[in-house]
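Only a single protein chain was left out; the remaining protein chains are all shown in position.
Going in written order, the chains are labelled A, B and C, and every chain counts its residues from 1.
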């Protein structure tokens, strides 16, 4: 029942061609240490799922790790502009975008969390997205005869979620915005948590009403302080402006790999560190 | 924008033939003051929705207030046995039971909360419930061709939820088990909250992470201490054994009405009481 | 030896022995006996069992205060996390619920369960409480276990009046015996030490199916002592 492991071991259990749901949103609380290790271990053909991604998706497109992205929005925020590597990969045909409406990613994950093959969606009524994508279909409601749009379920093999704190069992608390992370923990076949801190279960029990992911849903726990860096982690650190701008200035694959290498010590350092009481 | 009102006024806004979702579960945190006022005002032809009900449904069946019950389970718990008035009403044909599997009530409310006409349900695969009830239908999944069961949406006109505390805007906290109450607040067209206490919004803001129902979803707030009595209200009072056994000993309609009258002062007393700081 | 324990003790221990370490296990309302059995298993051989329940308290550390109810707030108060009923259902739908304890009023030899009506569905002679979660949990939980404190020919019938559900039924525990559902039929697993095969047959509305008569293991001393400690108010006997 020992769930605590290193990021190297956890990532080694991710298969090529796996579907990964990545926690966080745009520049916030993305599981970057895990993402960088996916690149280091040269995983390939991954399918990434997220309502709105940025640096995580962009980095994995830069390293050739990704085949498909299911998302509603992929871009850095105003200050940093568009994701160059993602765009290039899609425009060159190396990466396929399954464009969603953010909500349809949520709906597809809800379908997975209840183990049904599709979810009806009210809002998706007009436009080319329905016609051009085979994961949307319009059917007749058997109760009323009215048309209703269905979105096909997306079942992630692994949900990767970075949190501020959890205990040795994996009982995890997300402080601040939770985005789609709680849903992802219910939709995926396996749940891997990277965490800023591991605290004792006795201490965590004092905040038990705030637990977002109960431990029995969690397969792996990896202790990685700064595990969301250079995206933000509420109450721990803000977006690292310099690191992001640095990344966005890089063009060559070799430069990107060096950028990832610079994090290696930090990402690998503290797998076995003691629990906080 | 003043939402605070008396139970008399709130109930007067419930129409005959309305569909009501009742909060709580079996013997716990049922909105009994509201339920009793429905009987006092001689509402009729109501449709009640709940995963598992007991005294609330039984009482409204005793007073002839109900036409239809959509539920997975209607019974008192072990100690108190079966609900005599509900059974009699169903067996005599006065009340129709739409039998659900608890989860299919949840699914039907989820459909309402996302405004879709149905929800696919994985678990309901076998047995006579599917065949005998027109709110279940088996269709072919357009993505895989496999059969999938759908349950029709249930859209409550009003969700009636009893909570321990809320502020003047309706921001409400449910302490202890939440049952289906949070979902009901998202599924219903209108939300009416009865509450043990109204506290100031500044005080409530200190617990803002625990708010279950944000105020902007709430239409009416009724201050009714003991509003769940004789069912339990966590941290406030336990099930009133004597009152329940007394109720279960009553046979005649007149006796039931007297039982309800005994609560009148308590149910009506404190509509305008001051806010706690 | 018979006087060392009561039928409720025996049934509780039989149920506890079915549970394995690490399993996720759910009980519903009016389910004091399985609730106590789960705690017994956790104390003795299944420390990592995950106890789920309607109010949503994961692994309540004690059930001493659970009182008359098994759906009250005490289970949340003593719990280590909150995981509500809606989520438990979803978990079972995903195939991640190992054991579900469920009730029912009528059972037949084909493993059909009736918790809905006696008589006609639309004009019932007796309206039963309803199957609660059974109709979705029995088909999706890996092992569905039914316990019943009544064993008579009206409970175990040739053919139920109404099929509320069927599916992954594993065992049925009664005051007389344990049935196991195998090859599409309800077979006799063991009979309790205090009864005879004749008595069980007499109280069962269909011919018993068995190859040999095996007896249910009696509770151990350790189990009985632990029961007294974890369930001092004897909730396990609430239905007797």
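The working rule: a residue touches a chain if its C-beta (ideal position, glycine included) is under 8 Å from a C-beta of that chain, and two chains touch if they have at least 3 such contacts.
Model, not experiment: these values are computed from the prediction.
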{"item": "Chain not shown, its touching partners among those shown", "value": "A, B"}
{"item": "Residue, one of A:124, A:193 or A:224, that touches the chain absent here", "value": "A:124"}
{"item": "Of A:4, A:19 or A:51, the one touching the omitted chain in the full complex", "value": "A:51"}
{"item": "Subunit B residues touching the omitted chain (full complex)", "value": "1, 113-116, 171, 186, 201, 205, 208-209, 211, 214-216"}
{"item": "Interface with the undisplayed chain - residues on subunit A", "value": "25-28, 51-52, 71-75, 77-79, 82-83, 86-87, 90-91, 93, 97, 99-104, 106, 121-129, 132, 175-180, 183, 232, 234-235, 238-239"}
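Just so we're on the same page, only the chains that are shown with their structure count from here on.
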{"item": "Euclidean distance of C-alpha centroids - subunit B vs subunit C, Å", "value": "28"}
{"item": "Distance from subunit B to subunit A - Cα centre to Cα centre, in angstrom", "value": "37"}
{"item": "Multi-chain contact sites of subunit C, meaning residues that touch two or more partners", "value": "93"}
{"item": "Of all residues in subunit B, the ones touching two or more other chains", "value": "121-122"}
